[in-house]
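Here's the structure, in structure tokens; my notes come after.
All protein chains but one are shown at their positions in the complex.
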């Protein structure tokens, strides 16, 4: 009924005593997430929103059997937090912070690969599995509903827009994954699509991309293997070359990363590419078997 | 008929154009080793002792299908050479140089573990499989003969002494492995004994140890699993505490690494411990089935 | 953040990579002085544009008088829209060959990438793929000397140049890694007198890592307005249209520009008000948009962390204090939508719930304003 995250996932929150950590712990609990512990050095023994706080991930994992972690610490401490999670057996790490140095992300991603850890982000809104009533992230709870559409996005608010339009059109989601807006992130479209391929609850996938890099082009060929219909919407048609559009990763550099190249590649491998976000829901409806 | 090294091993020599590299390439070829290439940057295209020289391991492996490498470069360049071998697919690396910084050895050994590479040394005389007529190392060719005795040693000349006494007593060797005299080396007695355990050609094992560390103590328990008789001789009975006896690793520190502790542990798990090198051959003879 | 050539070369030098003798020139007098101390020089405009040579940004001077004249002609000139404030004077090189070398981050491989070519001196994008050696770095290993030798070998280099090149790869990677660079490039990497010299250099730093490098010279080539909004801490890019745009989230902001274009309008800017900005910064950002004197303003908010009533409050605050003398279109949905819409309505502003409708209306109003 979901990918990567399900109702059995036992979640800890690194940086639980910060404003963001505390607020989103409350939101996650409200949504149904099984938040079993929080980390905040020298604050072990406290409770935040009823969740026990530990000094270290090691203590938290020992005490709670946690297997997933969401990281809210400031960017300069994010690499440390990610390694702490990974070296202590956490196998799903969601990295919320933005402005993490790229060299740190390179290190995190390389280590994750060596250890077989799934890293979502950095600079992501997280991951939510509506049918399992669980999430690790900062997305608003009310815009999702359970259903057959898998969503994988590079941007946050834009994916909310699209998820909400799907929900309003009665097109619920299996899992929504934010890959993150940074140049180097844990996932690629392909790695997430592979999960959707193996998820029987997902019958159709929405890709939300943008200018910069070539993640969409790389993924295009995989669509043939996916075996499920794909609707793609990419943002940045009006963006000039050489300018960073908010996301560190959203930049057309040296002629690479243009929307044209991405849309062309996706279309060539069978995706239905729409040009405006409000066209996504309609396109998805056309792909689902009518009941 | 051997462990780790056999007649099919395709060997390259890193640092082949140096005095030591050149001399021992000749010796290895004379013994029968299949030396297929040598490495010496900017000297690619030359021939040394009839062996083609390459600028890089990458080129050598591509051209020759080499799977084993012996390193003769000076100690400050040894880490680089070891990594070059390992990252290019070499799976058996013999590190001859002494005085390699311990931090470099730590890095080499950690990487070897990650990649599944067998590192012999550093500060070793190498490995020789008389029955296969092949060797990677600096040991004299004439003192070995083919037979059923596996030898694993921490020191070079002392192991020659013992191997030669075995040979003179008509007790040939399957493979002789020098672990190396440094504090951090690629092998432990246990890892080598595991290979001897699985080698049908080896019916009895000689361990040549010395003071320092606790490699012998760690190995003692494994002797129960080995399932083959073991003769152990350890050097350093007369060595005072706190002094480094030539080998960087041969030092009794803070009460650890004494001969008494090692011999006691080995005896407790069934090894026949002799106190002088000339007693080894006699003890081995007593263990082999009389023909 | 891109660094000027002279800063990039300073970094190379600090890591032991040979660069030509050179000095900064900010006045014609310094142009003459540069020739006096360096001999015949190349005078290179210190601006962050590609193809600088072809655009007239590199000239030569043999004599002190020429140094004065060329510097006088170049300082203050416009190069592809950028004003030239400084020149970098460098000993003229007798170049035998031009190679190429760079270290950058490969986004798909998620690791560092060393690129090298014997075809230096032109933009690497214009070099055929089969003339480029690409070598990915395992970040758990880094770049050891053998890695440099492998690149030198793949290029077919020999002798002294082989060794110098291999050594240079190690140093360039250290710069990339230790300075948190996005790109460090030497192009051309010249062979002069049988030795390698970095004839030109680029160094782009990771903005997110600047906190680790407090001594970095901050280079912001943006417009005055861009710099101002960057100081508020928001992402902002100036465009050439007439509809000012504010949205929350980078993707939403891009999509909003796309929507304006879709309906035939021209966006004036990219502005990401952030995923959870509060009243203050939102009002500040809106103030900037008003100051641009656009034909219309479009505010597109999907309230997730951002609360719609906060956005409404920010709009009303700007309306009250500075005034909003141009047509304003607001799209407001999500968290606390009802409260936000009600606040606006009470002030006579009708909020849209559909992004498409709001974008279309903004384009219509901008056209009417002509």
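All chains are identified by letter, namely A, B and C, in their written order; residue positions are counted from 1 within each chain.
Note that a contact is a pair of C-beta atoms (placed from the backbone, for glycine too) under 8 Å apart; a residue touches a chain by one contact, two chains touch by 3 or more.
What you see is a predicted model; the values in this text were computed from it and never measured.
The chain not shown here makes contact, within the complete complex, with A, B.
Touching the chain that is not shown, out of B:152, B:171, B:184 or B:204: B:184 (per the contact rule at the top). Within the complete assembly, B:210 is the residue of B:59, B:132 or B:210 that touches the hidden chain. Summary of contacts with the chain left out: across B:226, B:245, B:265 or B:284, the touching residue is B:245. From the set B:10, B:154 or B:195, the residue in touch with the chain omitted from the display is B:154, counting the whole complex.
Considering the complete assembly, subunit B touches the hidden chain via residues 75-76, 98-107, 109-111, 114, 125, 138-140, 143, 153-161, 164, 181, 183-185, 188, 208, 210-215, 218, 235-240, 243-250, 254-255, 275-278.
In the full complex, subunit A touches the hidden chain at residues 41-42, 44, 55-59, 77, 79-81, 83-84, 87, 111, 114.
In this text, only the chains that are shown with their structure count from here on.
A linear topology is adopted by the chain contact network, the touching chains following one after another without closure. Counting C-beta pairs in contact, the pair that comes out ahead of the other among B-C and A-C is A-C.
Here the spacing of subunit A and subunit B, counted between their Cα centres, is 50 Å.
Here the spacing of subunit B and subunit C, counted between their Cα centres, is 55 Å. As a whole-number value, the distance joining the C-alpha centres of subunit A and subunit C reads 27 Å. Residue positions 114 of subunit B are each in touch with at least two other chains. Counting partner chains per residue, subunit C shows two or more touched chains at residues 138, 140.
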